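With one protein chain withheld, the remaining protein chains of the complex are depicted in position.
Letters are used for the chains, namely A, B, C and D, taken in the order the chains are written, and counting of residues starts over at 1 for each.
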Amino acid sequence: MEFLYASEVLVNGLMAGVMYSLVALGFVLIYKASGVFNYAQGVMALFAAMTLVGIMEGRVPFAHLINAAFGVHVDRFGWTVPAIFGIALTALIMVGLAIAVEKLVLKHLVGQEPIILFMATIGLAWFLEGLGDVMWGADVKVLDVGLPQGISDSIETATNNWLGYGFFIDRLDIWATVIAAALVAALVGFSQYTKQGRAMRAVADDHQAALSVGISLRFIWIMVWSIAGFVALVAGIMWGTKSGVQFSLSLIALKALPVLMLGGFTSIPGAIVGGLIIGMGEKLFEYFIGPMVGGATENWFAYVLALLFLVFRPQGLFGERIIERV
Amino acid sequence: MPDATQDPLLEVNNIEVIYNHVILVLKGVSLSVPKGGITALLGGNGAGKTTTLKAISNLLQSERGEVTKGQITYRGAPVQGMDPAALVKQGVIQVMEGRHCFEHLTVEENLLTGAYTRSDGRAAIARDLEMVYSYFPRLKERRKSQAGYTSGGEQQMCAMGRALMSRPETILLDEPSMGLAPQLVEQIFEIVKAVNEGEGVTFLLAEQNTNVALRYAHHGYILESGRVVMDGPAEALRENPDVKEFYLGMSEQGRKSFRDVRSYRRRKRWLA
Amino acid sequence: MIYREAGDFKTSYRDDGQTFPIRLDRWGYYALLGVAFLVVPFVIDSYWANAVLVPFLIYAIAAIGLNILTGYAGQVSLGTGGFMAVGAYSVYKLMTAFPGVPIFVHILLAGAITAVVGMLFGLPSLRIKGFYLAVATLAAQFFLVWLFNKVPWFYNYSASGQINAPERTVFGWAVTGPATSAPAKYLTCLVFAVVLAWIARNLTRGMVGRKWMAIRDMDIAAEIIGVNPLTAKLSAFAVSSFFVGIAGALLFSVYLGAAEASEAFGINKSFLVLFMIIIGGLGSIFGSFAGAAFLVLLPVLLKNLLVVRLGWPTDLAAHLELMIVGGLIIFFLIVEPHGLARLWRLTKEKLRLWPFPH
Amino acid sequence: MIATPAAEFSTDKGATRPVLMDLKNITLRFGGVVAIKDISFDIREGEIRAIIGPNGAGKSSMLNVISGFYVPQQGEIWFEGQKRPPMKPYQVARLGLARTFQNIALFDGMSVLDNIMTGRLNKMKSSLFSQALWWGPAEREEVENRAQVEKIIDFLEIQNIRKTPVGRLPYGLKKRVELARALAAEPRILLLDEPMAGMNVEEKEDMCRFILDVNDEFGTTIVLIEHDMGVVMDLSDRVVVMDYGRKIGDGTPDEVRANPEVISAYLGVAHE
Partner (left out) sequence: DLVVPNLSYRTGPYGANGTQYADGFNDYFTLLNERDGGIGGEKIQTPECETAYNTEKGVECYEATKGSGALVYNPLSTGITYQLIPKVSADKIVLYTPGYGRTSAKNGSVFEWVFNAPANYWDGASVAVKYLLDQSGGDLKGKKVALVYHNSAYGKEPIRTLQDLSKKHGFTLTELPIDPPGQEQKSQWLQIRRDKPDYVLMWGWGVMNQTAIQEAANIRFPMENFIGVWWSGSEVDVLPVGAAAHGYKSLTFNGVGTDYPVYADMKKFVIEPGKASQGGQFVGSALYSRGMYAAVVIAEAIKKAQELAGTPAINATQLRDGFEALGITPARLTEIGLPDFGPEIKMSCDNHGGSGMARIQQWDANAKKWSLITEFTEPDQEVLNPLIAADSEAFAKEFNITPRC
């Protein structure tokens, strides 16, 4: 019985890991393409989810600002938009965001050190966080794009018949796994086997040299940030469905970092494998060891686990070898 | 042989470059590069050769440098403010000083990025890849290794090959011979010559190795402290006594041993 | 040509190595110190002390500490919050266990304890580099906060896990506890900030600092020319943590008076201090002060402008404030990626050349 | 090319001085690539020992082995008659080895002066604590060492750039600063990896003069990698030739120059 409990924890851990991976993927993409550690990834997920809800519910953007400035009372347009259009529209907005980021920020920071770019993305995170709130309000929003949620009955009965113990698996998690797998496959194919993918990796290595061979940094950046924006939207949808669209959504970035570390900042498959290991590890640890040391170990355990891996492989499991030459 | 006055493809007119808003590096440089020619840009360390080339290919911005005066035109049209990528599409590509290979990409992937702007199909690109490998067989051997782990010379070949992959009209070469074995230096210049003659590619090359450069170039400019101090056809420069002494290391009796230049001497400056 | 160095000749290597080689700078600096010590304490009120100057000085200390590690030694750390917590909890334990010992000694000891903890968490830096290290230091952040939250010994078994600073005096003046006057708080922090800045300056201009910078600029080359990476990195972690620990001790004992690990020393604190040094300028002590001033003052200013002056709703003001601060960070980075310190230096370089542009 | 009497003198020097470092059967592999294949040679006290060979031959790797950065899979290194145990690079540096790098490895964020001062790090012993207080021993030590460094700055004629951040310097000056840093360590053996790449003749002449002066005045042993045959032949006492990781020649410049294998693998034609 204990074994079955443990395997249920394990399966749930794996699924939680997939949810982390969804966020981690966005980081990897941008890191791979520009050597930028995009701190704003979590906020982008929040922003995307907020926008999606706002569009679907027909909220008036900047309602609060308009009301405060003009003393009027606008709130909703009075219509609702089907999820599929909402998602498409939000994806477009994320492309717009990518263009704006390139034009207003990245363009001016070509060739700067990574930490400077990192800092700029922090500025961006703050800006986006404020913008999201001003646009759509800071209340908790319920997001429902039609993804099923709750325990899957069929798995429960199936496992019950088979093992005599019904596994509780959230249907949302199953969906997340499927979507993540598809995303990873698509992204790996893109970055390894296409011309744009190669250009993207070239940009990450050396901005100047990339420019000198005619790769347009602007194009690559817009492309990558758009993809990352799309990944953020997917992550936002999954997490937003799970626990509502609200500020805390931006903090899931912190859960994605150990995943990145473990999988390697530059590896798309790494993001998924890292997620699985972290999800599984932290859940099992909390389940078995947590009660002995007072619990709430998940936050640090993920990092410590990743740290241990790094001591043996400083570039993460699948990261590119760090080139050390003189 | 093409000469400077006829049909200038690339013209630099009295440009001034400032880094970081305060460091004035080029103080009025003018050049003219004829179509189909090999033009050499010579000068000591820090003279401003690299800066000139970067000004042409619009790569200064990312180093916080800017062209504050003067004009650069390519085929008669000004290029300032143009996206470097757009310039490559027009056929101007730069091989940067210090190699700048994409470390994490393999040698072959590096070469393929050179063909980024091309849209003439895979077959043509594959053909050119073979051509580059035939120029640099060593690259073929190392095609699958990450460029970051290849030796200095291999990286230099890789950078050259990458530029060739874009089928350029004009190549700006920054110190192609640096760090190459003597045999290879000759080879590289032979390749330059072959590409120049065979495919009509125009070259502007910055070089420290004056000796070789003047042997292959048609025309030369000598830069010192951000100014052009002398220019002329290559043969003429080769015969100039000052050039001979300071750039070719020849005294009246021919080449002297490096062991003998022990006494301190102050070099003559064209401009005080 | 008022601001210049011409005519300001150095006749010994000693003079040449001094902190402010230009006479005008030196005078300005002495004047500033004079005002800070002799004028401000008499005019300061509790709003200025508690909302502006005390946090500014404390964050400046933390920023110098992190700048030593990140700006000078090139090891990006996101564990600052955790290390500040070590300082805070150490000083709390020391204050309550040895009430008779002067508080300044406790604060210094808290710094020393943090230095040891910092070295421990610095060990992975020998293998792990760059952003990997940055993320790895988050392990320290989360683990330390968890520890202080979990082990009741650290908070003297209080019901809620909060720690409260009891009153301690220096020369009969309360410097911790509720009765502390604004000037006392301010002066305590000022003394620490000035002395520590001076120490940081000494370390960074000498061989220790050069070793750190060598490791930062090119660690492999540094090792080949003879820098022992182990001692260089660990000493950077130790010194940095010492500073950060003192900042944490002051934050808790002098400034806040009460603290809880996960709230006061959370991950946000780590990020905040990192922003300070990047905005201020990596590898610059002046920059640490500038960055701390920027990020402490700006929100206060904006809030006063938007809410108090313009009367906007607080939530809207808070959201706009985020947007403005975020936007300004980006703006400053674009104008000068090397921070306020470099901006300041460039201005001076221009002044030196003035009225000629180059 | 005029044969110089110096060459004969140097032969003599190479043969009679005691062996300072002896490399025995060194083999170094990177995955499938064999960078060095069973190479042995020795370095004698006070000589100038050149390593030449085509690009990718393994010369830089050899220096990395000597300075402890690469650990060879096979082979022994004997230093002053004793087998050197496995050591970290910084420990090797303490034995009195200093070097320059092929791709300049200066500390870009520091001034020229600070860069050179790092060369003296093994000479400065004051503790962290006394440096924190500065007044007293730390300052005294700093001033003393600064005086030494100023001598080197004078010697290499880089007084005017003392306070410049090295990132801004042109290539040639960077090389000179690197040499200064290595000299500041007062090394027994100085390893130079292409110190003259990217320089023009005049600058090379200066560099040669510095190298010879160091060798003469301080008796420093020098290991030199260089592609300029003129420089190698004029300066060195003995030459090792590598090709594809193998040693294909070892001897005086004249012997090497006459070696047919060396000619075909590296020099191309018999050198002028």
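In this text, contacts are C-beta pairs under 8 Å (C-beta built on N, C-alpha and C of every residue); 3 or more make two chains touch, one makes a residue touch a chain.
Remember, predicted model here, so these are calculated numbers, not experimental data.
Looking at the complete complex, one finds that the omitted chain is in touch with A, C. When the missing chain is restored to the complex, the residue among A:69, A:151 or A:182 that touches it is A:151. Of the listed positions C:164, C:204, C:240 or C:270, the one in contact with the omitted chain in the full complex is C:164.
Here the missing chain is touched by one residue of A:170, A:205 or A:320, and it is A:170.
The missing chain lies against chain A, touching residues 5, 8-9, 12-13, 16, 67, 71, 73, 75, 133, 138-140, 142, 150-151, 168, 170, 239, 242-244, 246-249, 251-252, 255, 282-284, 286-287, 290-291, 294-296, 298-299.
Residues of chain C that touch the chain left out of view are 46-47, 50-51, 55, 96, 146, 149, 158-162, 164, 166-167, 177-179, 255-260, 262-264, 268, 300, 303-304, 307, 313-315, 317-319, 322.
Heads up, the rule we're going with is that only the chains that are shown with their structure count from here on.
With C-D and A-D as the two chain pairs, more C-beta contacts join C-D. In terms of their C-alpha centroids, the spacing between chain A and chain D amounts to 50 Å. Multi-chain contact residues of chain B (touching two or more other chains): 23, 149.
Shared interface positions of chain A, i.e. residues touching 2 or more other chains, are given as 325-326. Chain A meets chain D in the complex at residues 326.
Only residues 12-14, 17, 199, 202-203, 206-208, 210-211, 213-214, 216-218, 220-229, 235, 239, 283 of chain C touch chain D when the two sit together in their complex.
The touching residues of chain A, when paired with chain C in their complex, are 37, 64-65, 68, 104-105, 108-109, 112-116, 118-120, 122-131, 133-134, 138, 254, 257-258, 260-261, 265, 293-294, 296-297, 299-300, 303-304, 306-307, 310-311, 314-316, 322, 324-326.
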